[in-house]
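Here the structure comes first, spelled out in structure tokens, and everything after it is commentary.
The complex is shown incomplete by one protein chain, all other protein chains being positioned as in the whole.
Per-chain numbering from 1; labels A, B and C assigned in written order.
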Amino acid sequence: MSAEQPQQLPDTSAISFPDPGNQGEWFTYLVRVFPHHTDYYGVVWHGTYLTWMEEARVEYLRSVGVPYEDLVALGCDLLVVELSVRYHRALRLGAEAILKTRIFQTNGVRLCSDYLLESNDGKELYLSATTVLVPIDSDRGKIMRKLPPTVKDALAKITKFTA
Amino acid sequence: MSAEQPQQLPDTSAISFPDPGNQGEWFTYLVRVFPHHTDYYGVVWHGTYLTWMEEARVEYLRSVGVPYEDLVALGCDLLVVELSVRYHRALRLGAEAILKTRIFQTNGVRLCSDYLLESNDGKELYLSATTVLVPIDSDRGKIMRKLPPTVKDALAKITKFTA
Amino acid sequence: MSAEQPQQLPDTSAISFPDPGNQGEWFTYLVRVFPHHTDYYGVVWHGTYLTWMEEARVEYLRSVGVPYEDLVALGCDLLVVELSVRYHRALRLGAEAILKTRIFQTNGVRLCSDYLLESNDGKELYLSATTVLVPIDSDRGKIMRKLPPTVKDALAKITKFTA
Partner (left out) sequence: MSAEQPQQLPDTSAISFPDPGNQGEWFTYLVRVFPHHTDYYGVVWHGTYLTWMEEARVEYLRSVGVPYEDLVALGCDLLVVELSVRYHRALRLGAEAILKTRIFQTNGVRLCSDYLLESNDGKELYLSATTVLVPIDSDRGKIMRKLPPTVKDALAKITKFTA
């Protein structure tokens, strides 16, 4: 196994994101591979990417004025209910990469996100993924019927149009 | 939020596993929720489930005579290339649950697994998931054209028929 | 590096546990190394051991009638305030080992634990460690002046005598 090259994982095509027309802009989040991210095989353990996807989501919302800890203090939690990941190339110890994320609203309260993890020059694709989150009223333990206004307004800023 | 009840996450139907006829038997793996598995919301963090899915997969293979460390020593690694998870109910601190797993072979070397995380009495479904793994020749860093004989033979034992 | 042998980490002597006379019996907890426990070096990542130490502590308390989730429901959390670990030999992928734990009370409410991670035959020592936990009243966010009676009674069972 070549130590210089990220290893290509054949056989799996990237997730193709359907374009509902309102996904908004890509937010970019820089990641770096530390020893605790890797496994015995010398590359990033497949579950580690979920920590980066969460970080990118949270930082995207913060960047548009919705710090996640403020939402939580208001009694709203965003729980992941669906997740799909395709692994295209393995990322090695010490590597840097860019995780691109966009967030948009579909079917009422569901928050959808797309992810692309790419090399800094954009030439390599390491991972493509999607998640769906729903807002939970933490006092009642039930899904909210409407998104909190701060989230709805923030999404309106970052997507072309919301439902 | 009721502390006694696992919380239902609405809006997402379970993954329906198509039956190609050769998925074999369900292997059961007991999990228990410790503090390090949870997050601030008081339930299992969504990425934690991937550690249990990996453990169940590895123990299933061990139970049919394929200790994963032996495969690795022979130069064969099984890398996750696809992953899909649906979260139905959140699992709380201290809870026990049963992770059911089955492994089967499709499209040549691809190893598919289905997962159902259920309450001990089988009445609650917490999570449904699928993964796809491919065998990598660790010396060459390339996908193997054939599964190692020990894996192929083990799969023949646990599936009705293999391709 | 020999793949068969756990690797010895020289230069560090085991933590010597002073004997205050009341540490009680060792509780044994079996651990197994899965891929997600390892790092690029092929052995268990040094932070992973803390998850096992927590699991052993929680299972010890459960075995003497104090399920940790019940303590939490009563408003008592046990927070780690001190931690020391010495790493003697690295544990490899697929290895099994026995984590021995004992819990005792010193200086009023402080719960001390000692840990020894050993090979199944007791001939190899992988890790020695100690932790100190304190009980927190989760409503007030302050340390409790006395241990909850269930914890105090359980400790009385597992230690020779308590302060």
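One rule holds in what follows: a residue touches a chain if its C-beta (ideal position, glycine included) is under 8 Å from a C-beta of that chain, and two chains touch if they have at least 3 such contacts.
The structure displayed is predicted, hence computed values, not measured ones.
Participant: Just one of C:V72, C:L91 or C:V151 touches the chain that is missing; which is it?
Facilitator: Of the candidates C:V72, C:L91 or C:V151, C:V72 is in touch with the missing chain.
Participant: Mind listing the subunit C residues that contact the chain we can't see here?
Facilitator: That gives, for subunit C, the contact residues 1-2, 5, 7, 9-12, 40-41, 46-47, 50-51, 54, 72, 77, 79-87, 90, 107, 110, 132, 134, 136, 138-143.
Participant: I need the residue numbers on subunit B that touch the omitted chain, in ascending order.
Facilitator: 35-36, 38-43, 45, 47, 93
Participant: Hey, which subunit A residues sit against the chain that's not shown?
Facilitator: 3, 34-36, 50-51, 54-55, 58, 67-70, 72-73, 92-95
Quick note on the criterion: only the chains that are shown with their structure count from here on.
Participant: Using mean CA coordinates as chain centres, what's the subunit A-subunit C distance in Å?
Facilitator: 35
Participant: Using the touch definition from the top, which residues of subunit B touch two or more other chains?
Facilitator: Subunit B, residues with two or more chain partners: 50-51, 54, 72.
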